[in-house]
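Mind looking over this structure? Questions follow.
Only one protein chain is missing; all other protein chains are in place.
A, B, C, D and E are the chain letters, set down in written order, and residue numbers restart from 1 in every chain.
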Amino acid sequence: MLTAILIMALGAIVLGSALGYASIKFKVEGNPLVEKIEAILPQTQCGQCGYPGCKPYAEAIAEGEADINKCPPGGMEGVRKLADLLGREVKPLDAEEKPKQLAIIDEQLCIGCTLCIQACPVDAIVGAAKQMHTVVESLCTGCELCVKPCPVECIRMEPIAEKIDNWKWKYPVFEIKPATRAA
Amino acid sequence: MTRDEFRQIAANGLWKQNTSLVQILGLCPLLAVTTNLVNGVMLSLATIIVMAVSGVAVASLRNLIPHEIRIPVFILIVASLVTVVDLLFNANLHQLYLVLGIFIPLIVTNCIVLARVEAYANKNPPLQSLFDGVFMGTGMLWTLALLGGLRELIGNGTLFSGIDMVIPGLHPLQLLPANYPGFLLAMLPPGAFIVLGCLIAWKNWIEARAAARRQRRTPEPVAAGGCH
Amino acid sequence: MDFITPPYLTQNVSVRRVMLQVLAALIPGIATYAWLLGPAVLVQIAIATATALLAEAAMLKLQDKPLGPFLGDGSAIVTAWLIALAFPPLAPWWLIVVGTAFAIVVAKHLYGGLGQNPFNPAMIAFAVCIVSFPALMSQWPPVNAQATFVDQLVLVFGQGPRLDALSGATPLDTLKTALKLGEGSTSVATVTADAAVFGRIAGHGWEWVAAGYLLGGIWLWGRKVIGWHVSMSFLAGMTIISGALWLWNPAHFANPLFHLFSGGSMLGAFFIVTDPVSGCTTPRGKLIFGFSAGLLAYLIRVFGGYPDGVAFAVLLLNLCVPIIDLYTQPPIFGMKK
Amino acid sequence: MLQRLFKFKGGVKPATNKAPSVQAPLRIAPIPPLLVVPLHQSIGGQPTPLVEVGDRVLKGQPIGAADKWVSAAVHAPTSGTVIAVEERVAAHPSGLLTLSVVIEPDGQDEWIERHSLDHASLEPERVREILRDSGVVGLGGAVFPSHVKLTPAASVPMDELVINGAECEPFMTCDDLLMRERAEGIVRGVAIFRDLLRPKRVLIGIEDNKPEAVATMQAAVEALGENFEVVAVPTRYPAGGAKQLIRVLTGKEVPASKRSPEMGVQCFNVATAYSAWRAIAFGEPVISRIVTLTGNVEQPGNWEILLGTPMQEVIALAGPKADTNRFVMGGPMMGFDLPDLSAPVVKATNCIIAGSPTLFPPPAPEMPCIRCGACALACPHELQPFELYWFSRSRNFGKAQEYNLFDCIECGCCSYVCPSHIPLVQYFRFAKSEIWSRERDKNMADAAKARFEFRNERDEREKAEKAERLAKAAAAKAAEKKPDLPQAAPEPVETPTVDAEAAKKAAIAAAMERARLQREAAQPKNTDGLTIAQRKEIAEIEKRRAPLQAQQQAKPNAEGVQTQNSPKDQQ
Amino acid sequence: MTHYLFIIIGAVLVNNVVLVKILGLCPFMGVSKKLDTAFGMGAATTFVLTVATGASYVIDHLLLAPFGLEYLRTLSFIVTIAAVVQLTEMVIQKTSPLLHQVLGIYLPLITTNCAVLGVPLLNVANKYNFLESLVFGAASAIGFSMVLILFAGIRERVDGADVPVPFRGVAISMVTAGLMSLAFMGFAGLDKYQ
Partner (left out) sequence: MNTQAKPITATRMAARTAVILFIFVAIFTALLSGAYLWTRPSIEAAAADEKMKLIDEVLPRSLYDNALLKDFIRLPPTPALGLDESSAIYRARRGGKIEALVLETVAPDGYAGKIRLLVALGADGTLIGVRAIAHRETPGLGDYIEPKKDRNKDRPWITQFNGLNPAATEEREWKVRKDGGRFDSVAGATVTPRAVIKAVRKAALYVEENREQLFASR
């Protein structure tokens, strides 16, 4: 019994000191995983994931605290990519997937309160106090954050219209597939 | 500990986070020793003991363990417990000990044990950790029993073969006719994988059906996920 | 207006036609088989076909897929016929049923059905059965055991005392067992001298069945249903290794011709390694696939534990297909050199 | 002349079906009652409209100007009045709208002033400009602005100029007829290209199923004393694909990653050469093109048709038979169903085929791929279509790109031979447009992230500044003798202090109340308890709102129309 | 020489750690979704397993056996392995970011890979000497990496198949692993032919 303890203790001291030494000597900061995760998130900064922006969500995922299916703007596609990156199973999105949208300010109703400007995370709304505001189409990410603050409810979200420039070829109909697999 | 908390630990262990069917951990013993029901159950019992005790041990000691060496210490704790269990099996269930072979010592590296210790016991008080260990282990137990039973039945037509190694005097049940030729594949590694695959699919199917039913109850006319 | 996507013109080809041609090409081999070993094999083919279609229909139904186009495509029948031809002709009926059902349900439909299975279903059936029921799977009737059709049917369907009636083994197995037991005291020549078992090339009767498959295979190649790459490299792989060992020690290793015309070599070369679904698709990949399969089939049948190695060789190569394909992608237009 | 020919791998040989449409000579279509000229008819930038509603335009007058280098001008096909500049259905598989100039012809067909020029006396740069301003674009189908392609690579000497008269698509005969009837113009056009690019050799490739065209072209070349080589190439689709023709004639393989001038070769369609010659030598911009009308029609043939002529007018010329169920623009291999017959003929319209169920029978149901490899053997770009299919189908676009999705020229050979009747090209188009759309999203996300970060930074800074300012103000106030009544300020809104905030909040609360009432369909008149400033504001808003409300009532509930998941988003 | 050859054939093919011995399944299932990661995991495991077999042989024969402390095998082996793994991870993370990117994220997972403890224990059971132990360890690791990579290849392909809904994901992968294991049974007997 004593030999056992002695021998094991010897090992413990060797390994313990090596580990302790290494833990200081080879300390590394930062997590490159976060960046990779963030690159997948759509950067809409909408907070629908429950985190204040895409980066915090990315950090939460990297920490293993958050599930990968919380970002509605990223859609199933985003979930799939995250699952791929992290080697996790693909899960259905935790919310309904919406088509991409665009905020439109009804300029006739706008009172120029600038609340929407403050809400927009990407500065997609222009206009000065007490003047009409407009959404810069090309900058709007469709995050809907400006909709709620508007006191006169003059902001509405509209799906982005299909034009020849952004028209996409559709998935070929799969005739022998049952209808239930359409989703 | 509240009732709710308890219920949640139980649900997670037994079904929602079932180690074998959901977390897909601890596969080696799961597949290697389930050539019959008795082996599966006995190994699970050993694992439950290890998980429960190591959960309590880690949860009680967690504040004393420095971060840098927490993994070696956890492993040390688990390994000691496993060796004790190994010795107990050797002393009291010698025949079974020979059958289970290296899979008793391998409880140490069974990912679930360490995973639960690291993910749960390391962050929760001892009582919760105890229950977590017990229920996670029980979740494993029923899957191992099911898998072992299925494999034994398909492969050999019997149930409880080897029971005499645990409780002398009992005899295995011959469930299928005596001239059942035996589907050996089920007892071999390929059968283990395939039967487990089917069990996982079975769980997926149950959950999808439950989800579909839940959805049907809500008024939204969303199409049910295509599962039949 | 029907929904048609361009191109509006298509060649008059279909999966069904491809499969029917494969079935047609099997006929010479089957005819010889039935002629030499009795019509039991036809019964086995019928059992396998019925099982395959039933299993396929059940799986399609479960997945809500339409039955018509899939049952009619003939791929399940090809699988069924190959299973029946690979199994011993007097195997009990349930063995064929179990094998075929496993092939269709697990090896094919769990992967989504036609075209998506990574493993060759027929070979899965063979492997499953030989692993599970080695005794039944290694009982091959000798060609000259002129059992009547009724006797054969009794063996296939009955519970009768089957074992001693059928103690024969294939020429391959006989040779292997004899050499193993002889421990150097016998040689290939003395063992194969028994023309009743070994015929002139590789097993009395079996050599003609193999020739039938060869004929069908050449026809398939002429019809451009199969390419030459896999078949030829398979035969080359087997010839090279068997030839080398034979030259090195003719007393202990049979000649290449023996190997080419025994066991599943010819069936394998033209009907099994050519399975497009589970095989390699790039030209170089096909060469590697065929050659390695031939080599492995030889190694397993001569040095390994099973009477023939074609099935396992094909399955093992099926495993490697994605990797082989990945690393043998041909250069595309404009990217050569 | 003897010419060593090379081979390209793959390709298919569908029945050519060219005979019916070469019986009749080239005919000139009448001026239709209305012309709809889309401004965007070529690859590259969107031309800007030069005319307004009500303008009278002359034949050949520019109506859209090239907006950058890769772009081409658009012209009025005849004289008449512009009656609209608006979105009209495009000749595009989507059937979506595109900005078009609608002209009502006046029947006089009055030309603008034209100048005949001799390209030899002009600077090459000037020639390119003329071509651009004449709207000369590739008429082989890709409608790429020709002046861009006529710019030789700086470092690589031009070895060969390949002129594409292969016309490999079945049914199509517009180039054949053009070569038979206007060979001289083509050869003169080729000479212009030759002088711009200075190649060592000029090769005119024509499929050997058009012996007449080969003969007339040969004769024209000889008559004009040029040293162009007219080569009959084996008939095999897609011998007319630029890369395949280049391969056949020169042995060079132009990969997708390179443009052909980098390999010392360039390729033009015969009709492009012809239109270039008309533009330089006669000052005639591209306002018409030859279109093959064939298929299930009474009178197949080729017509010279004004750009902008609506399809129904064109089709009427050929007289479609009763069982016609579709009209395909382009050839049967690469064309597409015209979604709407009011779409106009454009520069890319080389052929219109009336289809019937017997001519283009609906394919057998799509089966899964059996990896038979037939498609790989047929693919002229030596791709592995079944791999592309496998990954496109499962939306694994990264993998699809690894298997060189973007090298696919969408020729359709793979679909043609597939025993499983898989619309492979369709999958590839789908995958490509998804990838492009992802690319756009990615760029947007990057921009959004940058802006978000910038904004956060600015917020921080402003907060810091504000805190500083507040601290200073407090200090200043403390320095003042006595705190006055701040409410006494004449215009509270302008005081940049807490009161302004309060007022704003009040305004907002009021506005919200108003909005609520409005939603309840009551007219918001409850303006009690508001400051004067707020009342003024409201009055202003009401004024603005009046016309709008009328408008909104005219429109049915706009929100109700937008569906959450439109059917086209589903598979 | 042939002796070692048979050990290698045995460990890589006939008694493949994963498919026949059923060890190391968790990483086998977990890290085989993509080919790149499979390569990384394979390399990391090969390294650790070889080191682990060597180290445990030394421990067993120098520290435990002379004092009759065989019952401490499990304990001492696994603690040593865990420490070695952690050390390796820290060292390469600092010294070779490239190597860390290739192997780093897999290293912590290896401690809970049964094969890493199982193979040294099998070595003891087989009574291998030092060289044999090393060869067996390395060959087992190569066998592990090989099937991991092949499996990843198949999984990438099956990923695009229309697998019936309940079987999507892990379930079909299990079935695939089963069929792989079935195929590997074909090697039976190849290691004992003399």
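Definition applied: contacts are C-beta pairs under 8 Å (C-beta built on N, C-alpha and C of every residue); 3 or more make two chains touch, one makes a residue touch a chain.
Since the model is a prediction, treat every value here as computed from it, not as a measurement.
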For the unseen chain, which displayed partners does it touch in the full complex?
A, B, C, E
Which of A:Leu15, A:Val79 or A:Ala103 touches the chain that is not shown?
A:Leu15
What residues on chain A make contact with the chain left out of this view?
1, 4-5, 8-9, 11-21, 23-25
On chain C, what residues meet the omitted chain?
133-135, 138-139, 163-164, 166-167, 177, 180-181, 305
Where the missing chain touches chain B, by residue:
64-69, 72-73, 76-77, 80, 83-84, 87-88, 90-92, 94-95, 98, 181-182, 184, 187
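Here is the rule we go by: only the chains that are shown with their structure count from here on.
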Which chain has its C-alpha centroid farthest away from the centroid of chain D?
B
Roughly how far is chain A from chain D, centre to centre by C-alpha average, rounded to an integer in Å?
33
Distance from the mean Cα position of chain D to that of chain B, given in whole angstrom:
61
Residues touching two or more other chains, restricted to chain C: which are they?
3, 5, 62-64, 66, 69-70, 106, 112-113, 116, 128, 131
Pull out every residue in chain A that's touching 2 or more other chains.
15, 19, 23, 172-173, 176, 178, 180, 182-183
Residues of chain B defined as touching chain A within the complex
68-69, 72, 223-226
Can you name the residues of chain D that touch chain A in the complex?
40, 90, 92-94, 96-98, 365-367, 395, 423, 426-427, 429-430, 432-434, 436-437, 440-441, 444-449, 451-452, 454-455, 504, 507-509, 511-512, 514-515, 519, 537, 541, 544-545, 547-548, 559, 562, 564-566, 568-571
Using the touch definition from the top, list the residues of chain E that touch chain B in their complex.
19-26, 28-30, 71-75, 78-79, 82-83, 86, 108, 111-114, 116-118, 121-122, 125, 164-175, 177-179, 181-182, 185
